[in-house]
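Note that one protein chain of the assembly has been removed; the remaining protein chains are unaltered in position.
Our next item is chain A:
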Amino acid sequence: MNQPNGRGTPGRMPGLPPEVRRDGEPGWAGGLRKLYNSVVEEPLPDSFKDLLKKLDDDGDA
């Protein structure tokens, strides 16, 4: 498990997806980011609450 050294593009916060709209690109490129962002914006399903609890439990152990 090597750790990538990249720290994101200068001038923008690492970890944030690009804006949905950009000038001069084909329509599908915005569609791809829209598809990706639609999942990012979904609330985490209930199954993840068990994961979060596990992380809490392990952290306290």
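Keep this in mind: contacts are C-beta pairs under 8 Å (C-beta built on N, C-alpha and C of every residue); 3 or more make two chains touch, one makes a residue touch a chain; residues count from 1.
Going forward, contacts and distances are computed from a predicted model.
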{"item": "Omitted chain (choose from \"RNA polymerase subunit sigma-70\", \"Sugar ABC transporter permease\", \"DNA-binding response regulator\" or \"Glutamyl-tRNA(Gln) amidotransferase subunit A\") - UniProt protein name", "value": "\"RNA polymerase subunit sigma-70\""}
{"item": "For chain A, residues in touch with the removed chain", "value": "1-9, 14-18, 26, 28-29, 31-42, 44-45, 47-48, 51-52, 54-56, 58-59"}
